[in-house]
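What you see is the complex with one protein chain gone and the rest in place.
== chain A ==
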Amino acid sequence: MSTFLGMPATAPRGVGHLRGDEPFPAAAHTALANDQLRRNLRHATTTIRGKSGRVIAELPDWQELRSAGSAIKADVMSRLPELLEELEARVTERGGVVHWAADANQANAIVTELVRRTGSERVIKVKSMATQEIALNEALEAAGIQPVETDLAELIVQLGNDQPSHILVPAIHRNRSEIREIFLTAMPGVDPGLTDDPPVLAAAARKYLRETFLSTKVAISGANFGIAETGTLAVVESEGNGRMCLTLPDTLITVMGIEKVVPAWRDLEVFLQLLPRASTGERMNPYTTMWTGVTPGDGPQDFHLVLLDNGRSAVLADPAGRSALHCIRCSACLNVCPVYERTGGHAYGSVYPGPIGAVLSPQLTGIEDNASLPFASSLCGACFDACPVRIDIPSILVHLRNRAPHPKSERAAMRAAAYTMDRPKLYARAQRAAKLARIAGRRGRGLPLGWNRARDLPEIPAQTFRDWWASR
């Protein structure tokens, strides 16, 4: 099969979770008013930041590792078609079947058909950003197939009819009493005497999931890495539920974004150090499951790999933005982002929240559909320093702002400002005129800006610096 997926096209509308209903400032408004949410987020992100910082400090070569990770990813992007063909050949050799999906619609159709062929009406799932991105669960449900998330947090989100709000901790916005409510209403066979004690909640989920694992014949997973030289797929996770999904069923269908391919086994040496430390603040992630095609008599006997584009070729086509595809979904940038900490993940309107979402989502959908996201950052740069593969998110944000549609009045004001600032005499006159702006009042009530919400304006000085200099 050819790797040519057509001209770079952005992710289609009407399917998947890459677009929000409202622009970021409006969506953030609700979250900002929710003190409890902000406290939950602050507590969670501060804790994980501290933990991650401590284990990163243990590695003397962390900066070199970051550079190595970045270099491997840059190499992957420079020869993606070749690596994907190699991956396809190796997977096929080992008894797997590779499918190419240009977008969310194709991927959902392929997976639905594969599940249908097995005759199973239920599938178990290991947490996967790619299947969230394409809204696979919704597509399966529409086809009468019940998807069951097996990652605990993802299960909470699913049972709560909710959307994930963090890459690593999808239910970060929920507290335990909310979780108890969700279990009581939506978990089949739950004990009505359930308390909100975390071990009790975990035990209830375990009981439900065990039964599901042992009675479901089809599983769907994402992939953290796909190794081209051997055709091996890898999933890393913390709970072990993923491992059950990946080993117990007869049929395994993996949906992998095309950017997840790495050239060789030894590349994992770098990423398996970077990912857990940046992500969960662990030295090593508890479960790493790897499989290569089909092994007779051991594990799933029917393996399908769906390679998903859904806008990734379009991202790849922009040299200034493509490094967003280097992302290994560790969520470190979310955990250090002051904007994410106040607004939470739902404000970003996409399964990819936080700084990486602000650069990835608009690129996948086309900037017009997510025009407010590149502006949802103060450009403080904390994300760049935290990113284990050195993605320069602030620079991509600035690049995307330059491509984003601008409001007419803003465009006019910016043009006028640039014009004035390129003419020192005019500029000096404008500075003096600024004194007149004092009629706006220090509280800025006369200004049509958001500034006066929480801030006074500075006193306008009697003399500009250049006037002082001239009078010296």
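Here are a few things to note about the model shown:
The criterion applied here is as follows: contacts are C-beta pairs under 8 Å (C-beta built on N, C-alpha and C of every residue); 3 or more make two chains touch, one makes a residue touch a chain; residues count from 1.
Operating definition for what follows: contacts and distances are computed from a predicted model.
Its record in UniProt calls the unshown chain "L-lactate dehydrogenase complex protein LldE", which is the match among "Lrp/AsnC family transcriptional regulator", "L-lactate dehydrogenase complex protein LldE", "ABC transporter permease subunit" or "Flavocytochrome c". The omitted chain makes contact with just one of the residues A:Ala28, A:Ile56 or A:Leu168: A:Ala28. Looking at A:Ser67, A:Ser238 or A:Gln431, the residue that reaches the missing chain in the full complex is A:Gln431.
Against the chain not shown here, chain A presents residues 24-25, 28-29, 32, 38, 320, 338-339, 342-343, 374-382, 384-385, 395, 398, 401-404, 406, 410-411, 414-415, 417-418, 421-422, 424, 427, 431, 434, 442-443, 449-451, 453-458, 460-461, 463-466, 468-470.
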